[in-house]
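If you scroll down you'll find the structure; I have some questions about it.
One protein chain is absent from this view; the other protein chains keep their places.
Each chain carries a letter (A and B) given by its place in the written order, and its residues are counted from 1.
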Amino acid sequence: MISATEIDIQTGGEFARPNYLSEHSVRSWLLTTDHKRIGILYLFTILFFFAIASVAAALMRIELLYPTGGLMTSETYNKLFTIHGTLMVWFFLIPSIPAVLGNFVLPMMLGARDVAFPKLNLTSWYLFVLGGAFATWSLIRGGVDTGWTFYTPYSTTYANSHVISMAAGVFVAGFATIITGINFIVTTHKMRAPGLTWFRLPLFVWSLYATSLMMVLATPVLAMTLGLISLERIWGVGIFDPNLGGDPILFQHMFWFYSHPAVYIMILPGMGVVSELIACFSRKRVYGYGWVACASMAIAILGFLVWGHHMFVSSQSVYAGMIFSALSFLVAVPSGVKVFNWTATLRKGSIHFATPMLYALGFIGLFVIGGLTGLFLATLSVDVHVHDTYFIIAHFHYIMVGGMVTGFMGGLHYWWPKITGRLYPELWGKLAALATFLGFNLTFFPLFVLGYLGQPRRYHVYPPEFQVFHVLSTAGASILGVGYVMPLIYFIWSAKHGRVAGPNPWRATGLEWQTSSPPPTHNFKVTPVVTSDPYNYSPEKDADLDLASI
Amino acid sequence: METATHPAKIYWRNCAALMLLLALTCIIGYINLGMFNVIIALAIAIIKATLVALFFMHIKGSSRLLHLAMTVGLIWLLIMLSFTLTDYFTRGWVPLNH
Partner (left out) sequence: MNTTSNMSVGFVAEQFDDFQQQRGAAQFGMWIFLATEVLFFGGLFLAYTVFRSLYPGDFVAASHHTVVAIGGINTAILLFSSTLMALAVRAAELRNQKQLIRLLVGTAFFGIIFMILKGVEYYKDWNDHLVPVLNFEWHQPNPGHAQIFFWLYFAMTGLHAIHVTVGICIMLVFAVIARTGKFTSGHFTPIEIAGLYWHFVDIVWIFLFPLLYLAGHR
């Protein structure tokens, strides 16, 4: 981490001191209960897993350049996509926005001194690290080849890889997620500043609240499911094995009862960030604020009623499939509300194409593609055609990478001045945003075509006529990789050498901008009192503002 | 700081009611009522759980927020059970042509 004393020497003490970065002993970091520091601890931890999972993805993309495979055995390929999936889902995406940005800004947005249970918050990080250690241990011993979904009876009976240690890792990390969820819900209910009523909350808080609801109610079922898988591997009673009277579909029900809400855990926080960005960089109130807030809650609740759409071609009853299909279409309504309201917010706004805004606009486009292709998949008959093909891969990467990671990057740029007190270099930021957008589309759009043509997922050998799409995709992945490495470099650089940002470089509303950057340990010198609605921007007043070249 | 402390009598009464219900469910358990055995046993269990929640856990007289937290947990359990069972109960509806 950057040392605060050095900053003060270089800038002549322009930062408010002491701030939350002032202490720099290792002990002060490992025993901290400050939500901001815990957010930073989470940031470093998830970046570690993001790096491993990205390397796995890169190796897969290189392997897929040639239709005959050849670089690796099928078994290695199976392990690579499992590493990529498990680490990206549980050790990067799920904690990405909530545990990093959420931890950092949620209490400040509420005008609180900390989350409700700071010690539990630190415990959450330690559990996450412990879970990560189990997962890493599983990788070191040779990895897992079940795919991130752990489908039975393969995972329980036939797989010869290290399923139990990986399941244990995800199990433990799950409790970290639950603790974060409990903390956010209680903090939002109990610790709002005076005057901060529910419909004055920033939309990021609403989306984190909805996300926490899913974390708290879905994750325990995953824990139980993984526990049962591990016990099955040890004792083999056969509750998921049809030969012994068990039912593998029961596993799928339990798994997707968690994992469908989990994929909304991997998009809702991104939507929350984008609401903040769109409002700030078009200098307008969010159009239909109440609808956007309620849409978050609707997505969270509907997310629990649609899990069977992952199981259309399992032996699930057709009638259950019809119900799940019909309910899945309903999710499009609140998602549509959000997209239309963001677009309406842009109208007549005073739009600043600053880096966070570029990410936000990219998010909207990519999310629309990802969301609409979701409707194809919710249709029973179409899903039978494209199930388990690259179409699915493209669909959920548009949501999770195009949506969530883009939202995460946008949010990280937006709050970076608050986190470090310094600005990142704007030109490099714009280049990186552009590179990720182009690289992402080039990587994943060809996969829609491949999937429609029938390329199944999880194979590293394919018919030669598909090669051109794979080459395009690998080329895109290289650009995407550059787009992710660039911010890594300039963020590190700017933490030391960036221009001092001041408390509110974006002239944004929101309580987190009312305190100094970096904020003091308990956030506010005086508890703020809220007297107005959120996003109190006026495009006319800020017409002379130029946020894009700040 | 002050809380309305409940008289000890309430807890002992609740304890007696729970013990009576336990005896009742045991007796009914040994009478063969076909499928009604399960239904009655679960009904008594729900009454017992409600008594524990109302008087021991002070759901009676606590804030709406706590009612909400409790209700949400139960509703979500019902969602999990009922949606999964829609699959199991309708599987036999489609005749399979082997």
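The rule is simple: a contact is a pair of C-beta atoms (placed from the backbone, for glycine too) under 8 Å apart; a residue touches a chain by one contact, two chains touch by 3 or more.
Quick caveat, the model's predicted, so the values are computed rather than measured.
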Hidden-chain contact residue, picked from the options A:Gly85, A:Gly147 or A:Gly246: A:Gly246
Contact partner of the left-out chain, one of A:Ile46, A:Met60, A:Ala99 or A:Ala112: A:Ala112
Out of A:Leu21, A:Val144, A:Val170 or A:Ile185, which touches the unshown chain? A:Ile185
On chain A, where is the contact patch with the chain that was removed from view? 112-118, 178, 181-183, 185-186, 189-191, 194, 216-221, 223-225, 228, 231, 235-239, 244-247, 250, 253-254, 522, 526-527
Missing-chain contacts on chain B, rising order, are 1, 3, 5-6, 8, 11-12, 14-15, 18-19, 22, 25-26, 29-33, 37-38, 41-42, 44-45, 48-49, 52-53, 55-57, 62-63, 65-66, 69-70, 72-74, 76-77, 80-81, 84-85, 88-89
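In this text, only the chains that are shown with their structure count from here on.
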Per the touch rule, the chain A residues reaching chain B in their complex are 189, 213, 217, 221, 249-250, 253, 257, 304-305, 307-308, 315-320, 323-324
Of all residues in chain B, those that touch chain A in their complex: 65, 72-73, 76, 79-80, 83-84, 86-91, 93-94
